[in-house]
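Note that this complex is displayed minus one protein chain, with the remaining chains in position.
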């Protein structure tokens, strides 16, 4: 299995991912995608390794996806449940991570409500020379790399089901609609899509997408590659001629924060509907990371139309892409620990 | 393994089960029962398939039984935990089910406090041509088919440990005692036992068994077979000459609803005790689906008497019967998805 362009112990952010690395993830995910459609859906790749899911911020959906990915690679899975944890007994997060390390954990998937926690744990694992890999399962507003990678894989599969690659994205127009300011999914997708050569058009009300956001974002790029992001304060110019429309989940607490007048008004301005995507490419498809507030970010009939919606495909891609990430991060460990 | 009379994708209710289908479940369960007593208690029957337990209404007992059954068939198991779920984020139940579908779920076991939810999910799975099978793990007051089938298997094993069949029930008198009106276990048992030819005698106070209940129940039968149900408002005539006494769990909230004067008074009228079952057949056995309120539905010493109580046997039967159901529902999937 190809892992030519892969030299990472951790996956914490996509900001410094190169096009070659995106291709490596795509290639690896394709092979697991094929495994999933065979009768025997398991491979012994990570047999004997321990994957620990540490979800300080609860999420059944993402946790199940990682759990299934790990099991299909024949790893043993431990789930850390914050509700019944030592954290309530005053233990620090780093000490919790070190406890799971000492039990024999080889890979940690970490979700936390505060940005930077997976990175801090990864740094500690490196400082201690543990060899353990940390996969960021979503941290605050910072990053959610596996979500953006499964979105990329879903786009690639749509563009060429036989040979999905990251390079297929080059020159595509992608509309990214919704609460961009408060979205780690948006940030990870921006790094990913632009690195693959897509032109990303942002659309949201100014409270969710402040003026200058796109420019400020680009200047933070840790690697020197061209990134094309265009910012709009209305929906129409973002949708016009778009190849794909990515909608983002709207947290209902945004209204309590007076960032939104009402869900109904939001939907009138920025809800994606069958009518509105008429101005897109005829082959346009719509995505959403889930869970969806039906009739808010996207109309219910559009969401359920298999000819237009890729929402289920995203979930399916998730298992293959997470298998690919765990494999790329873990396969070396297995080989060298004899 | 025989599956001649099996043509169901879902198991939602036993109302339209034929005698032949009950025999198929029995035959299949017997073979797994034998597996469970061997040194290697696992079979590779469902290797590579994913069984997702979606217990919206929590239940450790039933969930563990399904989990163990699935693991012994070598399936991968995902457990959906409602407390930490996307449901709190506004996702609909159907969308949650579709998410697990998209991850690769082949069989869903669904428990929900409202009647009809497993059926609604099954209908959606069929509408989408998913091939996914839905097993009702208990829904509202509607049905709990795996519980009634494990009761049937327990009765069959008691009547003929060598060759337990559904037809052994023909002509047997079975007393069903307790909160019949509010019991999905009672309803599923009524469909099952009557279809196998048993005569079921109901006994409960009128608040838990309204006049005319039995007649109204029979008229709802979706298939045209004779069903014998006799209704009593006292315990004695139900017990007289009974081959088996099935007690039902009493929810303590029935008193708050003024349906019962007190637990003590209920026990005086309808509690099953060693004394009272003297009027049954000499070979009588007592059942309870658990968890038991000791000294309410059944006296503590009777419950613990292995010569008279089948309560532990019911739990053991549960694993074999659930293996049989998952096998019958799942085996086709495995064969055809190459």
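Residue numbering begins at 1 within each chain, and the chains themselves are lettered A and B in the order written.
Heads up, the rule we're going with is that contacts are C-beta pairs under 8 Å (C-beta built on N, C-alpha and C of every residue); 3 or more make two chains touch, one makes a residue touch a chain.
Please read all numbers here as calculations on a predicted model, not as lab measurements.
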Would you mind spotting which of B:40, B:129 or B:220 touches the chain that isn't drawn? B:40
Only one of A:98, A:111, A:201 or A:267 touches the unshown chain, namely A:98
For chain A, which positions touch the chain that isn't shown here? 47-50, 76, 78, 80-81, 83-86, 89-92, 95-96, 98-104, 334, 337-338
Residues of chain B in contact with the chain not shown: 36-42, 58-61, 64-65, 67-68, 71-72, 83, 252, 290-294, 312-316, 318-319
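Rule of thumb we're sticking to: only the chains that are shown with their structure count from here on.
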Separation of the C-alpha centres, chain A versus chain B, in whole Å, is 41
